[in-house]
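Excluded from the complex is one protein chain; the other protein chains are retained at their positions.
The block that comes next holds chain A.
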């Protein structure tokens, strides 16, 4: 122990860290952790790819053509919606709660990372997986389900980004009132159910009664899903696009604000 210089090794002011460098370091560790949590990886990767097929039989009973929809675009939006919910939302609730209960977040806060960086760095791998899934699923659908190229591709990016940000922000908020990793399986359910049924993930909101549909359009993930679907079908009017973009932006800001505002950094004792 004594042959090493214990102190005085640092050239003061040399090589200060950058936000990007800190995020990379944290994101990399978080990715290694994610890869070691087989259950979470399986759910995050397989559910968004497999679950849409369970939706398919139901679609046979719906007259999609009348709404200008096809089986391909409907399953595609289902896959991307499931990706928001499983790859990002639930896996991040799990990560935030686990790190908090292990006192990892508290320890991180003693270092140079800002609070926002800790939340963002922890979310990086999950958001990355969500983004990758959106790309893969889109390519697969285009190739296998003959959806063709998206008609309004410029709507896909804001739709997917907003969905990822909203899912991550709401995961931080959900983690705030989730005491253990196990109870996260319950506290995450409300948003899962509401989004699957009401945000156009398992079936398009276009086939709902009009009044119900207009309420459901205001749900957190509805606008991102609308943007993604609209990006493929090209059927959103300019007015509808603005509405969806505004709603998505509002939810993204609200989710991030609420997640940061009410986040708990230490376990309740």
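Worth a mention:
One rule holds in what follows: a contact is a pair of C-beta atoms (placed from the backbone, for glycine too) under 8 Å apart; a residue touches a chain by one contact, two chains touch by 3 or more; residues count from 1.
Rule of thumb we're sticking to: contacts and distances are computed from a predicted model.
In the listed set "Multidrug ABC transporter ATP-binding protein", "Predicted Zn-dependent peptidase", "Acetone carboxylase subunit gamma" or "Nitrogenase protein alpha chain", the entry agreeing with the UniProt name of the missing subunit chain is "Multidrug ABC transporter ATP-binding protein". Touch with the chain that is not drawn comes from one residue among A:51, A:113 or A:256, which is A:113.
Which of A:37, A:187 or A:235 touches the hidden chain is settled by the complete complex: it is A:37.
The missing chain, though absent from the display, is touched by one residue of A:7, A:143 or A:186; that residue is A:7.
The chain not shown here touches chain A at positions 1-2, 4-17, 21-22, 24-26, 28-29, 32-33, 36-37, 98-99, 102-104, 106-114.
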